[in-house]
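Reviewing the structure listed below.
One protein chain is absent from this view; the other protein chains keep their places.
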Amino acid sequence: MNQFVTLLVGGLFLGAIYSLVALGFVTVFKATHVINFAQGSVLLLGAYVIARLHESLGFWPAVAVGLLAAAACSVLIDVVLIRRIRRADLGTLAILTLGVDILLATELSRRIGTDVLNIGAPWGNHVTELFGIRVATSRVVAGCVAAVLVAGFWAAFKFTDWGIAMRSAAEDGETASLMGIRLNRVAAAAWALAGALAAVGGLFLTSFPAAGVTGGVGVLALACIPAVVLGGFDSPGGAVIGGLIIGVVSVLTAGYQEELSFLGRGLGGVAPFAVMLLVLLIRPSGLFGTRELTRV
Amino acid sequence: MVEVAVTAPAVLDVHDLRVSYAGAVQALRGVSLSVPEGSVVAVLGNNGAGKSTLLRALSGTLPAQNGAVTGGTIAFAGREQPRDAAAIARGGLVQVPEGRRVFSNLTVEENLRAGGLAAPDKAARAEARAWVDELFPILRERATQRAGLLSGGEQQMLAIGRALMASPKVLLLDEPSLGLAPKIVERVGEVIREINDRGVTVVLVEQNAAMALSVADHAVVLEVGEVALQGTADELAESEAVKERYLGVPRATSTAERVESHAQPLEVEALSVRFGGLAALSDVSFTVEPGSLHALIGPNGAGKSTCLNVLSGVYEATAGSVRYGGRELTKLRPHRIAALGVARTFQNIALSPRVSVLDNLLVARHRLMRSGFLADGLRLPAARRERAEHEARVREIAELLGLTELERPVGTLSYGTRKRVELARALCAEPELLLLDEPVAGMVRDESAAMAEAITRSRAELGISVLLVEHDMTFVMGMADRVTVLDFGKRIADGTPAEVQRDAEVLRAYLGGAA
Amino acid sequence: MSRRLAIYAVVIVALAAVPIWFESFWLQTGLFAMAAIIAAIGLTILVGIAGQLSLAHAFFVAVGAYGYAYLADKIPPLLAVVAAVLLAGLAGALFSPIAGRVRGIYLGLASLGLVFLGQHILQNATGITGGYRGIAVPPFSVLGFEFTGADGMVVLGVPYGPLEKLWYLGLVLVAVSLWYGRNLVRSRPGRALATVRDSEVAAATNGIDVVRYKAAAFTVSSMYAGLGGVLMALAFGRIVPESFGFLLSVDFLVMVVIGGAGSVGGAAAGAVFVTALPLILNHYSGSLPLLAEPGSGGVGAAELSRLLYGAAIVAVLLFARDGLAGLVHRKERVV
């Protein structure tokens, strides 16, 4: 029992981080209908910049720079590449971002090499005790930050002019532009946000209990794909829930590996995708995604 | 070309505007129009006459439909119109799109805020907001509801209110009366006048001539991308030309003598369809006699296409029955219905643009051909023979409709030609019953005459029954054996063309209170 | 007419002569390219013709490869090939319920899940797949003719080993695949699939059973994948799970897209490009001056080929929208 709770809590905190990255995916998708496979390497970029700079600048300035770098990179992808073929079909756009991902990931992992770069977070490997459950402080921080960001995101989305422009554009781009909403700006904003969220995700995914920034961190964003899909690709709320579910599932399957060994060991990596497939079988557009209906 | 007699200085001046879609289709062929400050100008015309294209050109939304201005100029407030839609809107030229297109997942409040984003400053917003509340008290009550839940009329009000929030100099209205009940249409008319009284110039695109002419100062009638008529609203309201355009005068019926038909009767009984709250069709009944040409007419949004979609199995009926011969169609999946020999065309062409005409036509032979992945993939003699036979037949039918260049990708053909390919494909299915959804929408008069010719001929030669959905009465009157008229999803008349034309209900539906 | 015949003759002779005057590196590369071509044709039928986005292709390729490797020493290799292809087809058919329900991106990413499941199975079903160790692929043989170096066959002074012999097998398989693919595109089923892609409603009202044809598309494309997998396995001699991961699926999708979705020829071109580019860049890394020596840091040949690969994808998508196929015969722009 106690173990279950420990795992559950651990999973939720991990999931909170996934939620942030997933939220990035969804934001970009809503605004520009792009499945952004480059999210992974943007995440890596953010983490890399922080890890490289925290010694010279100090941690918080480094974080700021990292976020900016990731956001800027993300925006560039949109402005320089995506914008030129806005009306291309999903597949084409997705593969375009895959190309970008290959470029970024290759260069970054070349720079990182064998190193395991310390992200230099002040909470190091401290541990916090919550109702008798010991959790890495960084995860608690991550949880809080995620909560704050998600809440802030929701508020901005709901109440600010930007949010309204964003939602209008997402629902009906043409009409939105008839209302004087500048689609390109909305898009750029969305990409910037996604980049920043990725960087935050990167920061926490690479600080304790993970070892630090390695060349392979980028693939962690792959774990967010099932989160996004089972949440529903165009639903921010879904992304958050999906992230949490995936976090819990992967931690639980790891924790109960002994009991689940009949399914083959090393389930941690597959389970999220299995869950995703099941959900899709029952709800073809994810838990909270809007069905696209066929028109004549 | 004569310009509209200008009283006030023109706030919007369109000169010799030419627009084409994807390089292929010429949608506007040199339209000139000048809108005097503070006036209401109505733009009339049939589907595809170029009304919406004109508005798209004005509001800068052509690129979205990969259309482009190929010639001419648009001057707004004396300056060259910017290309970017958002910039135009912020410049004070705001459009209310066809079919309202409110942001249905946003609340009414949020929709209005979205409109306000284009307003010059806070003060303007506040002022506009006050005005909107005064104009549409209903929106105030519904402020926190999702816009999607509003009724059609309320949505139209919201759409207009949303546009007013941008405090526009010129307001473009695209088919504001579309699918609205007469009372609401009148209300919309009043609203337009009130808006105009506040000094906002209005450009009104309408099918509902009556409504448009009742509120407009000036009007132009577009026909296939050109200005066919123009003048003051009153002149046009009186002109026979307009009457004749909107109420076909009966020509000598060119119906070819009926051949013996092997088709069976199609019996539609008490058919109802509702989408969520609103009823698209309620309790509609009619029968298509074997070998007859039956027309289903009514103004836009009357539920004609919905009806066709139920008959072909695309939509589910909420209640009622559709029997073809002995078979109940409402329970069958579309491809099963097709297998019974029921073929259809689509109003907005549903061909494969990158595929050649020939292959598009051969698709219709699908149910008649047998060869599969193995036989075809390995080019077995049987498969080749089969293809040869069917290709021969398809070429005959293409001949019948005067289609040449069967190797060209459909996407590269002109609109009119694609419409004919659409019809040809349906005929290639060797149907007993043919369902045609607005076959002449957006065609030049002689083009549509040719189409009418083609339909009657093929019907005569193939001995099939035809159910023809059309909003253009003129076209129907010439050829139909029997006409059923829908309005707001209800059957308001059923009979021979002559009878229907004299029907008061029908006149009202078409010319509104005016007639 | 006779001209075309002549050209065909020359091409055939040239291809047939390749093993005689090219190093085994080129044969190996060629074989991998051929395997990719076959599988890519399958994917272009699914994605390009039928319009069903799929990232699961690597999984079906794996089914073919492992199917052959597992069966070939139990039943005659020729039968094993057939069985493997059918097995892959079956796998595709089994996935089609999901394919039937799920649309667009959801389908693409759902199919992605299949690849990860596949990896897990390959790693854990050790009885059949040999787990991480993989399994040896029994050599192909037909009518007692072994595709190995055992018989010490020599042609024009060139010893004919497995590679040289497989080369001809590959040529035949590719030829057949291309031929079948081209036929299919302009046939009744091909037209049906294209119509499903452009408008499911129009397809249905023309009497096409949409669900059935989607399933068929998956089945056929999986069978292609299976055949590609078999050839890939033969070219390897031993197969391991790593070879059939996410990246392979991505590669296939890239092949199809840069080749020009829906064009059989384009898919083939894309396959050659994607497969051969890194291998060939490595091959000439020595003679490319700007490259750092492996192990000395700096941009090595390996990184360069990765970077070029990424850049190529971006460039093609931005500047040659219809892919390589589009470059060859410029079509009129369609609406």
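Miscellaneous remarks
Each chain gets a letter, A, B and C, in the order it is written, and its residues are counted from 1.
Quick note on the criterion: a residue touches a chain if its C-beta (ideal position, glycine included) is under 8 Å from a C-beta of that chain, and two chains touch if they have at least 3 such contacts.
To be clear about the criterion, contacts and distances are computed from a predicted model.
Per UniProt, the protein behind the absent chain is "ABC transporter substrate-binding protein"; the candidates were "Part of AAA domain-containing protein", "NADH-quinone oxidoreductase subunit K", "ABC transporter substrate-binding protein" or "MrpA C-terminal/MbhD domain-containing protein".
Although one chain is omitted from the display, it touches the following shown chains in the full assembly: A, C.
If you put the hidden chain back, the residue from C:L90, C:A136, C:L178 or C:A311 that touches it is C:A136. Screening A:L23, A:A69, A:L93 or A:L252 against the full complex identifies A:L252 as the residue touching the chain left out.
Residue-wise, the contact with the chain that is not shown comes from A:A211, picked out of A:A64, A:V80 or A:A211. Subunit C meets the missing chain through residues 2-3, 5-6, 9-10, 13-14, 16-17, 20-25, 27-29, 32, 123, 131-134, 136, 149, 156-159, 163, 232, 235-243, 278-279, 282-283, 285, 293-297, 300-303, 305-306. What subunit A contributes to its contact with the hidden chain is residues 3, 6-7, 10-11, 14, 106, 109-110, 112-116, 118, 121, 124-125, 127, 134-136, 205-212, 214-217, 219-220, 222, 250-258, 261, 265-266, 268-269.
The criterion applied here is as follows: only the chains that are shown with their structure count from here on.
Compared on C-beta pairs in contact, B-C and A-B come out with B-C as the pair having more. Subunit A and subunit C, compared by their mean Cα positions, are separated by 32 Å. Per-chain CA centroids place subunit A at a distance of 44 Å from subunit B. Within subunit B, residues 66, 314, 346, 350 each touch two or more of the remaining chains. Shared interface positions of subunit A, defined as residues touching 2 or more other chains, are 296. On subunit C, the positions that touch subunit B within their shared complex are 180, 183-184, 186-192, 194-195, 197-199, 201-210, 216, 220, 262, 331-335. Residues 87, 161, 164-165, 167-168, 171-183, 296 of subunit A are the ones that touch subunit B when the two sit in their complex.
Within the complex formed with subunit C, the residues of subunit B that make contact are 21-25, 66, 312-314, 333-335, 337-339, 343-344, 346, 350-355, 359, 362-367, 369, 371-373, 376-379, 383, 387, 408-412, 425, 429.
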